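One protein chain is absent from this view; the other protein chains keep their places.
Our next item is subunit A:
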Amino acid sequence: MSGGSVVRPYGDTTGDGMVQVSFTLPVPHDKRAEGAAVQLANKMGVDPALLVHAKPVGDGFTFFVVYGRVNHLVDLSAVRVVERDFPLLSAKEVNAVVKRRLRRKLSVVGACIGTDAHTVGIDAILNVKGIAGEKGLEYYRELSVTNLGAQVSVPELVEAARVARADAVLVSQVVTQRDAHLHNTREMSAAFREAMPAGRRPLLIVGGPRFDESQAAELGVDRIFGRGTTPGEVASYLVHALITGREAKVA
């Protein structure tokens, strides 16, 4: 890294620090609004701030575009990122790995357990429709998906997993009243431990907006996914945990 680890934004000259930002303020468009926009830009570290565009939007709002020199420095040596412990694959890559290495469809069984009737989470991950423009696991040719829907009892889930020869079981829990999501998850993992020997047990995954992703061991599951998880992340994790990760360990 020549020239050290400190950098500044680049406009058209090294070190000029130029940035472009746009935002809306809840004030009608007038001189004061423009001054307010410059003040905000200054507080963001943009100084001098060049207000290049201001336009009223809706009633009592103004949209601004500001160019200017930001006085912050970026220290590359101090950048810390949390690395995902598995590679993110496209649907095509997931299918290719399953087809080539597993040589059969990877079986996934999903459900909402307990009294939870919120299928939002499990449907976002499993339904073709998916979420935020990303298709759900049903869309993956090499995955065989069984979505049991809502209010599935733990024995039903265990039985369905057995019938489908599930490689992985996905459970979604949205309702958290009196820690129902934690109780249900513990009950589910205990039932699988009781019903199936260690080597034959499917991968157990739970997801929901209120889980702490570091609680997996405590709840007896293999993985927890929190808010904002996409189907692609889940599929990539399945491939990692069931195929590529395992092979790596053997090798």
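Here is the rule we go by: contacts are C-beta pairs under 8 Å (C-beta built on N, C-alpha and C of every residue); 3 or more make two chains touch, one makes a residue touch a chain; residues count from 1.
Criterion: contacts and distances are computed from a predicted model.
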Checklist outcome for this item: Should one name the undisplayed chain from "sn-glycerol-3-phosphate transport system permease protein UgpE", "Methionine ABC transporter ATP-binding protein", "Acyl-CoA dehydrogenase" or "L-beta-lysine 5,6-aminomutase alpha subunit" using UniProt, the answer is "L-beta-lysine 5,6-aminomutase alpha subunit"
Checklist outcome for this item: Missing-chain contact among A:87, A:149 or A:226 belongs to A:149
Checklist entry - Which of A:135, A:162, A:186 or A:201 sits in contact with the chain that's absent? => result A:135
Item to check | Hidden partner chain, touching residue among A:4, A:58, A:197 or A:228 | outcome: A:58
Checklist outcome for this item: Given A:22, A:39, A:90 or A:215, the correct residue touching the omitted chain is A:22
Checklist entry - Mind pulling the subunit A residues that touch the left-out chain? => result 22-24, 55, 57-59, 61, 63, 118-120, 123-124, 127-129, 131-133, 135, 138-139, 141, 147, 149
